[in-house]
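All protein chains but one are shown in place.
Up next is chain A:
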Amino acid sequence: MVKARWVAASILFALQLLGLLLFAKGFFPSKVVISGDGLFHTDLPAAPAQFSKLIFMVVDAMRSDFIFSEDSSMSFVHQLLNSGHALGFTAHSTPPTVTLPRLKGLTTGSTPNFLDAILNVAEDDTSSSLGEQDSWVKQLFNNGFRIQMFGDDTWLKLFPRFFHRTDGTNSFFVSDFTEVDINVTRHLNDELTVNSGEWDAMILHYLGLDHIGHKGGPKSVFMKPKQQEMDQVIEQLYRYVEEHPETLLVVAGDHGMNEIGNHGGASIGETSAGLVFISPKLEPISSQKSKIAPVAENPGFEFYKRVQQIDLVPTLSMLLQVPIPKNNLGVFIPDFLPLWAPKYAKDVLVENCEQIKLLVEASFGVESLLDSLDEEVEAFQQLYFLCSEGSRDGCYAFLEKSQSHLASSATNYNYVDIYRGFGLLVLSAVLAVALLAVEFWQSKLFGAGILGGSFVFAVSSFGSSLVEEEYQLWWWFATFFFFVYFYSCPGFIRRKKFRFTLLLLSVRVLRSWNNSGQKYITSTLGEYLSNNPSLLWFLILVTYTVYGLRIWTGALRILNPVIAFMLPFMLCSLGFTFKACQVVANGESYPKELLPLVNWILDSMGMENAVDSLVPLAKLVFQMGFVALLTRVVFASQPNADNALFMSDVTNIVSIVLINQTSTKNIPVFLVFMGIKYLFTDLSSYYTAYGSNQLHSTAFVSVFTLIMQYLSFFSLGNTNSLATVDLSNAYNGVESYNMTLVGVLTFLSNFAGPVYWAIASLDVMLEKSATTHQQTSQKWAKFWVRNLIYIVFYSVAAVGLVGACINLRFHLFIWSVFSPKLLYFVSWNVLIYGVMETVCLLMLCIY
């Protein structure tokens, strides 16, 4: 019977996983790209090249208002615009507005694949390479351009073999505003003078502006100086362009940013990137309208003409006279046509049309557009016919129709897989609910409550704002839970009002630590602490001390008092030192009392710079954590072991490692966690002691765990958007890039809250009641109840979310809100349910 339950649970989980995978396979199709390189489609006389050299300067996250508005500090660019030597555009960047997919769009001219957004993080991944796919970089390379690349190393990952000379910068040390850019600019002096003859195209990618946005938002105090710095770089480049008029300078933002400085989504700020073409040659084609700079600030980011960011691709190709990349969906920007004599201008457009025609043919699966009798194709035929007759308007009509057709059909959902996956999920949900019904038949109200909560959560997936503001939903669940818990406790426990109030207060403090979501940016405790580093570091010290004391006073003392003291002492002091060195190295603000400690550590390690100490220190923390954990686990299997404290010891040791992966302002949250855990354990143990019903008390603890997992996930500042994936602790102790290791560290630093509660709840569930062996033997029954509740929750939620994705697959927010949520959900299901519950299971085996 007992075994059969666990087999059933495993089958249900496998069903869920299979369903999700099948669904994902149909929902995120890997995009079909036409292989091979683009060629010229028209015979001679082809339009002559306007430029033979290119400087392509990407400023990460440069929103159009940063460069064009009255608030902008880029006065030199304004001068250029006013004199007609520059043409400005607001370029729409298609979501996901993350660097990797945007660079793919900017170079290949195709719309991005949602999966690219994830691969943006996975650096080792080679599938994101564009070595094979056609792009203007490849076309330049094929046409004998020698290309230099300085800046964000994403380019090196995309184009591993096309660059002549490179200096890549890693983009993940977000706290660095200056080094990343100096690293690029320092090459300019040489490249623009002595080495000028050694290159034909130069790509610069500046990251500092994006980092400032992530740290301080678009109104950060660092923003003005950074814009001025970029302005000076442009001025330096322009001086070169003046001397070498065959050079075209393009300044582009890969995406924008929202009002808090993040990006990844589809808001107007994130999708409005700046784009400027600079050359004295542009003066004749510059219109009066584009000569007015700066432009007044406006909420719609209407600065000059709006174009698609991918329109850059055919424009650039034609200006440099290389074939247009094969998969390009961009449309040549009409403003540049007058650069050519009319007979050549026509060739430019025809070139673009012929290239896109191939894509249209491929999308309809027809051999030739003109021979097809398909009704849908006919509309294209007519426009194409107009175009081949030489009508400029006809060409643009054809191009624009093709662009919108191809962009929307770029995602061909595989409905068979989608519905099979959904079917499996429904099946697993039905079975899970049936299991729940069997288990809770005697306590229908409990079963209904669990099912009802899961149902509300599942339904909430259909509202894009409820997905964005999921934190509020979990807060609502949490307060409701405590309310119900209070009223269902026996009267005696209910009289412990002080403890209940304290519990509510702690959870309330947890809630105010960070903002999560798009809509409300309120003042938070985390922000307050960041501005008061002395208080913050006092609390951090208290956190480490309290956790150290708890480990010391744990069961290890029975083993050996010296070890029991040394292990936590070493672990906590190493952890504290690492965090101290980290803030010093990152240039965050810190109390000056920390400096002697950091200097002493650096001296004793024989190092000059705090940055150098980070890798060895972090390694030591992880090693110490491992040793402590191992000692505790080995000790637990000894005959004289006191297992009553096993769960709390393990929780506390793991916590130190989790704290190591937490950003500084969030560390004291672990103090709050501990408070909540002790208060709830206390109340729960009375509840169990009053023995009303073991099923009820276990159900309460399990629901509490689930709620705390989600609530703490969001209260540590996470959201359902890819924009908040925190990578600042993903490289702790990592010397060279290792995808698995960085993956695990990223998981721990983003899911620190849920991981904590998965383990800590075992303590809540078992320890206080585990005074006798009889109680210990009930651990499997209790764990089964918890597991059952999780299965029901995750399977019902999966049906809701996948149902929402199917139902809203043509919704505006499908890629910006629902798909990231789906990814987060799969992570929760696989990592927090699958992996963490297995870890808990193993711990129970030892217990």
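Methods note: a residue touches a chain if its C-beta (ideal position, glycine included) is under 8 Å from a C-beta of that chain, and two chains touch if they have at least 3 such contacts; residues count from 1.
Quick note on the criterion: contacts and distances are computed from a predicted model.
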Name the chain not shown, per its UniProt record: "Glycosylphosphatidylinositol anchor biosynthesis protein 11", "Membrane magnesium transporter", "Cilia- and flagella-associated protein 36" or "Protein SDA1"? "Glycosylphosphatidylinositol anchor biosynthesis protein 11"
Per the definition of touch given earlier, which of A:Tyr415, A:Trp476, A:Trp600 or A:Phe626 contacts the omitted chain? A:Trp476
Identify the residue among A:Trp6, A:Phe222, A:Tyr690 or A:Trp784 that touches the chain left out of the display. A:Tyr690
With respect to the chain omitted from the figure, which of A:Ser465, A:Asn738, A:Gln778 or A:Ser827 is a touching residue? A:Ser465
With the missing chain put back, one of A:Gly517, A:Pro568, A:Gly717 or A:Pro820 would touch it. Which one? A:Gly517
On chain A, residues whose C-beta touches the chain left out of the figure: 463-466, 468-469, 472-473, 475-476, 479-480, 487, 490-492, 494-495, 501, 504-505, 508, 511-512, 517-519, 522-523, 689-691, 772, 774
